[in-house]
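For this depiction, one protein chain was excluded, whereas all remaining protein chains were kept in their positions.
Every chain is named by a letter (A, B and C) in the order it is written, and numbering of its residues begins at 1.
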Amino acid sequence: MLLFCRRDQTPADRDALLTAARAAGFHPQPMGDRIIGLFGAGRVDELSGLAGVERIAESDGTPLLATLNGHEPTIVPVGAARVGEGFTVIAGPCAVEDRQRVLDLAHRVKDAGATILRGGAFKPRTSPYSFRGLGRTGLEYLRAAGDATGLPVVTEVMDTRDVPLVAEHADMLQIGSRNMMNYSLLVEAGRAGRPVFLKRGMSATLDELLHAAEYLLLEGVPGVVLCERGIRTFSTEMRNTLDVSVVPLLRERTHLPLIVDPSHATGSSRFVPAMARAAAAAGAIGIMVEVHDDPGVALSDGPQALHPDTLRDLIRQLREISAIVNRTPAPPAT
Amino acid sequence: MLLFCRRDQTPADRDALLTAARAAGFHPQPMGDRIIGLFGAGRVDELSGLAGVERIAESDGTPLLATLNGHEPTIVPVGAARVGEGFTVIAGPCAVEDRQRVLDLAHRVKDAGATILRGGAFKPRTSPYSFRGLGRTGLEYLRAAGDATGLPVVTEVMDTRDVPLVAEHADMLQIGSRNMMNYSLLVEAGRAGRPVFLKRGMSATLDELLHAAEYLLLEGVPGVVLCERGIRTFSTEMRNTLDVSVVPLLRERTHLPLIVDPSHATGSSRFVPAMARAAAAAGAIGIMVEVHDDPGVALSDGPQALHPDTLRDLIRQLREISAIVNRTPAPPAT
Amino acid sequence: MLLFCRRDQTPADRDALLTAARAAGFHPQPMGDRIIGLFGAGRVDELSGLAGVERIAESDGTPLLATLNGHEPTIVPVGAARVGEGFTVIAGPCAVEDRQRVLDLAHRVKDAGATILRGGAFKPRTSPYSFRGLGRTGLEYLRAAGDATGLPVVTEVMDTRDVPLVAEHADMLQIGSRNMMNYSLLVEAGRAGRPVFLKRGMSATLDELLHAAEYLLLEGVPGVVLCERGIRTFSTEMRNTLDVSVVPLLRERTHLPLIVDPSHATGSSRFVPAMARAAAAAGAIGIMVEVHDDPGVALSDGPQALHPDTLRDLIRQLREISAIVNRTPAPPAT
Partner (left out) sequence: MLLFCRRDQTPADRDALLTAARAAGFHPQPMGDRIIGLFGAGRVDELSGLAGVERIAESDGTPLLATLNGHEPTIVPVGAARVGEGFTVIAGPCAVEDRQRVLDLAHRVKDAGATILRGGAFKPRTSPYSFRGLGRTGLEYLRAAGDATGLPVVTEVMDTRDVPLVAEHADMLQIGSRNMMNYSLLVEAGRAGRPVFLKRGMSATLDELLHAAEYLLLEGVPGVVLCERGIRTFSTEMRNTLDVSVVPLLRERTHLPLIVDPSHATGSSRFVPAMARAAAAAGAIGIMVEVHDDPGVALSDGPQALHPDTLRDLIRQLREISAIVNRTPAPPAT
């Protein structure tokens, strides 16, 4: 059971409720500011009339997410950008490597038409012997590049202890695929006052993805952007199998904006444009792509990075496709 | 080892070669008209100089398929249509149900812009208690609808014994997903003198798909059209997971035309347009879709059938997207 | 709807029923001897009172399979062997290669403890350039080896046209993984008067497997033995992923005996014993394994073949494990 507290509940009310819940035979568990989970076989009737109680109900799916589904898709402000309005292009290097390179790349992706800058300072790597990112220094370089170009920045956070630091430097926090079910991190990121870019886990169902978003909403996150980046299937031709079908599926189930990342899905820049176009044609509101001006020397994931010139041509195609998809339906043929 | 025979080889040469191969310690196995497989630990040098021998070489991948990869993509003529030229739309009912309905639908899909008519007469069904198609009668109705509209027709064949009958009525034979590894059927279909529409198996790798095409080529098939129709993954939100990534992947590996079937991949007409657009945007040269004017009464797969009016709007979008994708690259920005 | 005919129905009754069903607005479709499928929106009440009609009911799952589930597991007689009684070991070469070798192997697997002889005469191969088996000659060699040792034989059939030939030589027909959804073949094999060894498709659900068994039962097959042989997953360490969990799952859902094939699942003889033991410990009633006395020269799948001596030791372990699993539960501890 979930006990929903009134908005005007006082801290004293809350403490009294927790005590009462224990006395009624429950294990009470606070969830966000206004919900107390009641676990075990307790007596509900001892609680329902107490001060600060709005209602007690069975837990049911993702109630906070449901409240976002209105007449219009949700727009998520990220710095000066508005994700969900027009076609969003998040671009930049896989990893921030040095101050000058990220600054140059920021200018080039902006010129190519990107609207948000990405770049990894904390990098999750399968092998402990791979480059794990510049950390705090990387955050500083990324912030500087964002400020110089006017592009808002998004970067990954991997450790609950780093959330405040990353939130200080970035306009949006990224939760990577490997951490989509790192619930401690979701809770902490949800409290940081920044929108969160939430990547689907490699074998996560949509239900699991939406519940991860609910974790964030429960902590008061100001916005969530979902991201499909490929799933793990029997097919090993590309790094992952981009699941384009989530685009129309999620549109039915949530109003949160959905971005597609064809770089990680394919693992190869040769395939990025085709898959980016597929995403736009299916109705995705934007893409995240990795870009490098000299992929051969990139410290991480060079083979999947687009050259900035390719990005420019691609963005032009994507905006044309997106216009066809989103255009007001033609009047009936006569 | 494979023994490649000379084009001018006589039947007597061939018989002599088979005898000599046995004497040399091999299990010889004829493959198509011009190849003899040599299995076991025999003595190659006893064969290499014999009449009718072109060369003896290790088997290596899909040599016949490789010969099709030239400067231009392969065009497959199907009746009056040319698959691989322009954007191909194969449309029609899942199953042929009665003469009038398939005739009406043929007119409607033609009006909507379809270029080839589909319709099942032999239907593979998971349950033996489902409608398995009208068989020979269905073939006759389909042929009549094709003739009345001028649309070439494609229909599935499931049994080696039915290949001649189906080849007599259809312009192209379809091998369904469940039979992609039915090698007896591939051999028989490859000999029927008709192009073959080969659907990828639900868990087939690209290598397995291309080897299935090689089976057909080895028997002298006049043309092969490949089809992606969704793979089986952990995700159960749609009937299958459409693997859009095969579009750019196969373009690198073969010049055979690739069609995408969003109807079977999604199992729901709500999702067909988005996935059809994704396929076109990724570079597919056409789609196969199921259409019904009254899906609620369809004897098979009603929920995934598009209404003809929706098809018309969709085809218009697909042709626009395809034009963007295939347009000559813009001159470099100045 | 399914129309179940009475056992004493005459051919004339049946013809009259088919005519009446058409007149009532249905597409009638005979299924086996005693069921007529009624498809489309017809009028049931016009049929229910006619001669030869037992009842008309909604199709529901796998009714014939359900009738086999009694108090005891089903025993399938295969020649002199009884599958489902004791621990069954089906062993032999992947492919029948020559008369002497299969005869020698038959003696060796019998000495090792095997109860049924296997050997492929028609081999489904991913590449058309692989050895496809000796065909009719292979069947003769296998039959001779079975007769010489007294072991019943099982071998694969791939083509509807070969069913009578294979049924003449084998005590049990095998339907391979690639053909589990080849419904034409299931129908024909079901009519051949031999029990059928039905392998689960590489990505088949249990529901699909059980429906394939229902196809066989509908045609009057005298017995069905199911076989798990590995599924296709993201893991590529072994050829397939042996799904041991089907052993307890199928035991809940069907009384048909279940055999496990660790040779195809693993693709490597190094892993066969461990997976065979796992199958026995989970409760499988037997295994099918490939055996070769000189795997390095095998024409097909040598790397997964056990040596006969290894087989002997393995069978001893499996019988011990099976005894532990199937022993009457110990009396409660005091």
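Note that in this section a residue touches a chain if its C-beta (ideal position, glycine included) is under 8 Å from a C-beta of that chain, and two chains touch if they have at least 3 such contacts.
All values reported here derive from a predicted model rather than from experimental measurement.
Trainee: Looking at A:31, A:75 or A:165, which makes contact with the chain not pictured?
Mentor: Of all options in A:31, A:75 or A:165, contact with the hidden chain holds for A:31.
Trainee: With the full complex in mind, choose from C:65, C:238, C:285 or C:305 the residue touching the hidden chain.
Mentor: Touches the omitted chain: C:238.
Trainee: Please pick, from A:13, A:54, A:111 or A:159, the residue that touches the omitted chain in the full complex.
Mentor: Touching the chain that is not displayed is residue A:159.
Trainee: Sort through A:124, A:222 or A:302 and give me the one touching the missing partner chain.
Mentor: Only one listed residue reaches the unshown chain, and that is A:124.
Trainee: Where does chain B touch the missing chain, residue by residue?
Mentor: Within chain B, the residues touching the omitted chain are 203, 232-234, 236.
Trainee: Footprint of the hidden chain on chain A, which residues?
Mentor: Where chain A meets the chain not shown: residues 2, 27, 29, 31-32, 35, 37, 39-41, 59, 62, 97, 124-132, 134, 158-162, 178-179, 181-185, 202-203, 207-208, 211, 214-215, 218, 232, 297, 299.
Trainee: Go through chain C and note every residue touching the omitted chain.
Mentor: Within chain C, the residues touching the omitted chain are 203, 205-206, 231, 233-238, 241-249, 252, 265-266, 270-271, 274-275, 277-283, 309, 312-313, 316-317, 320-321, 324-325, 329-330, 332-333.
Note that only the chains that are shown with their structure count from here on.
Trainee: Round to the nearest whole Å and give the separation of the Cα centres of chain A and chain C.
Mentor: Going by mean C-alpha positions, chain A sits 48 Å from chain C.
Trainee: Express in whole angstrom the distance between the two chain centres, defined as the mean CA positions of chain B and chain C.
Mentor: 29
Trainee: Please tell me the distance, in whole Å, between the geometric centres of chain A and chain B computed from their C-alpha atoms.
Mentor: Computed value for the inter-centroid distance: 40 Å.
Trainee: Multi-chain contacts only, two chains or more: what residues does chain A have there?
Mentor: 203, 233-234, 236
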